[in-house]
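Got a structure for you, written out below as structure tokens; questions coming shortly.
Moving on, here comes chain A:
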Amino acid sequence: MRLVLKKNDGLLKKIKAISGEDIYACYQCGMCSAGCPMGQEMDLLPNQVIRLLQIGAERQVLHCRTVWLCASCFTCTARCPKGVNLARLMEGVRLFLLRTQKEDHFSPQQMVKEPLPPIALIGALRKFTT
Partner candidate 1 sequence: MRTKRRLLNLDKLTKPKGKVVFIPERCKECGLCIEYCPTQILEYSTEFNEKGYHYPIIKPGKEDECVGCGFCQEVCPDFAIYVELIEPKLQSNDAKE
Partner candidate 2 sequence: MRIGVFICHCGRNIAGVVDIKALVDRVSTLENVVYATNEMYLCSDPGQRKIQEVIKEFKLDRVVVAACSPKMHGATFARAIEEAGLNPYLIEIANIREQCSWVHQDLRKIATEKAFKLIKAAVAKVALAKPLEPVYVPLTRKVLIIGGGVAGIQAALDIANGGFEVYLVEKSPTIGGHMAQLDETFPTLDCSACILTPRMVEAARHPNIHLYTYAEVKQVEGVVGSYKVTIEQKPRYVDPEKCTGCGDCAEVCPVIVPNEFDQGLGGRKAIYIPFPQAVPAVYTIDLEHCLNTEKLIVCEQCYKACGPKAINYLMGPKEIEIEVGAIVLATGYDLWPIENLREYGGGEYPDVINGLEFERLLCSSGPTGGVVRRPSDGKIPKRVVFIQCAGSRDPKHGCAYCSKICCMYTAKHALLYKHAVPDGEAYVFFIDVRAAGKRYEEFVQRVMGTDGIKYLRGKVSKVFQRNDKLVVWGVDTLSGVAVEIEADMVVLALPIVPSQGTKELAQMLKAPTDEYGFLSEIHPKLRPVESSMMGIYLAGAVQAPKDIPDSVSQASAAASKVLSLFSNKQLALDPIKAEVDLEKCVGCGECAKVCPFGAITMKKRLDKKKRKYAEVNKALCQGCGCCMAACRKEAIQVEGFTLPQLRAQIYAILDAKPTKVEIKKKEGGNEDKTAIVKPR
């Protein structure tokens, strides 16, 4: 099945408005994916996420597991030679999804059963819930 590309329906604009990043600065070197600690668990690599946004296939990004597996460690941002803040872009996609789909990606009841430091609990609440 071919992916039909046409003029985007404002999705990209909204993601850009939330994150404020220039996605066209990325030249797909892949350094972010190379250093990402969660890379092997992700279905789409971080550089593939930004690539799909660049070519106008944002819809593919919305259903991936990648943005939820992102640990926000900022290794990608620190290493990017063009200065693209990919961690911020991931957060932008996450916020967009949370705001539109209005469902949590995190179950407080399950997490409370594990012995977690409070900062992890609060961080997870902020990142994964509406």
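By definition in this document, contacts are C-beta pairs under 8 Å (C-beta built on N, C-alpha and C of every residue); 3 or more make two chains touch, one makes a residue touch a chain; residues count from 1.
The candidates came about this way: all candidates are chains of the complex that A comes from, given by their letters.
Computed from a predicted structure; not experimentally measured.
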**Candidate number, among 1 or 2, whose chain touches chain A in this complex** = 2
**Request:** Report the residues of chain A in contact with candidate 2 in the complex, numbered from low to high.
**Result:** 27-36, 39-40, 44-45, 47-48, 75, 79-83
